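Note that this complex is displayed minus one protein chain, with the remaining chains in position.
Per-chain numbering from 1; labels A and B assigned in written order.
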Amino acid sequence: MTERPGEGRRAAVLTVSDRVSAGTASDESGPRLADLLTALGFEVTRATVPDDVDQIRDQLEAALGSHDLVVATGGTGLAPRDVTPQALAGLLEYEIPGFGELMRAEGRRSTAMASLSRSLGGVARRRLVLALPGSPSGAIESLEAVIPLLGHALSTLAGEAGGHPRTATEEAGPWT
Amino acid sequence: MTERPGEGRRAAVLTVSDRVSAGTASDESGPRLADLLTALGFEVTRATVPDDVDQIRDQLEAALGSHDLVVATGGTGLAPRDVTPQALAGLLEYEIPGFGELMRAEGRRSTAMASLSRSLGGVARRRLVLALPGSPSGAIESLEAVIPLLGHALSTLAGEAGGHPRTATEEAGPWT
Partner (left out) sequence: MTERPGEGRRAAVLTVSDRVSAGTASDESGPRLADLLTALGFEVTRATVPDDVDQIRDQLEAALGSHDLVVATGGTGLAPRDVTPQALAGLLEYEIPGFGELMRAEGRRSTAMASLSRSLGGVARRRLVLALPGSPSGAIESLEAVIPLLGHALSTLAGEAGGHPRTATEEAGPWT
């Protein structure tokens, strides 16, 4: 695990928002997430998509082909057009429940409303996929909450740290 | 968001219990939940149903037609007849994982047994549905844990607070 978990890796940031896609609102979360991921060493690309299940899924699938980490922001709340988790449900091979639990638990330090976010982390085609809130503060705080996990998660998914520690020597390694 | 989250809204309380339905046990949780919801400003109706998946689902569906919030109490444990979450699985459009996480996390302050409750919150037909424990203390403590979320959740589901904050001005709003 390198100190900068993004070193040598590519990340995609997908802003999910009808209004940003239509050009009637400015995107703050996407650029801020991109800056943070760049600071972590990732080579970052960005895209925007409306709150539409099929379009979100298509964009996520396209991003999976060439990125180690795919981060969506927006569409995790309860508004009628919030459908990002539904789009991910058809795409993920499995969820990693600790990501959502941790993002909400940390978010509650800022606001009780963090409990309403259906943020999540999961795996598709051996890539790590995160769905973060759409608000800039919610998005950044959620990503910050899981930074300590990124290096080990990405190297394990890539098969660089496979297997389970089974001997005393290995025990100092991963806990999972 | 009003100070009293139930102002101008209707809530249904559904007591799920074979024994209460058969008249062989008194219902304490239902009336207590109704009192608390009334104090929060809701207009409350109550009903009782046995621990039967089909009957629970039918009653929940009926309640969804005319209430903003539907609260079930009972059937979230591990007894052979505890089937409320199973009944909800076929009904909910999606779960809001933070509700169950928060109810159990807060419940653990009272008793370790709170971890055994399959309490949950979710959305069906744009209504908020909660499944709470059947014990009076478990039910009340679980509802109390999520009171801070009710106003924003119900107004967002109703489309009164749609969209995602995308500008600095909006950032003071919802985090999701």
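The rule we apply is simple: a contact is a pair of C-beta atoms (placed from the backbone, for glycine too) under 8 Å apart; a residue touches a chain by one contact, two chains touch by 3 or more.
Keep in mind that this is a model prediction, so the values were computed, not measured.
Q: Using the touch rule from the top, list residues of chain B that touch the missing partner.
A: The missing chain touches chain B at positions 17-20, 25-29, 74-82, 85-86, 100-101, 104-105, 107-108, 110-118, 120, 133-138, 141.
Q: Even though one chain is hidden, which residues of chain A still touch it in the full complex?
A: 94, 96-99, 101-102, 105, 123, 126, 146, 148-149, 152-153, 156-157, 159, 161-168, 170-171, 173-176
Just so we're on the same page, only the chains that are shown with their structure count from here on.
Q: For chain A versus chain B, what separation do you get between their C-alpha means, in angstrom?
A: Distance between chain centres: 29 Å.
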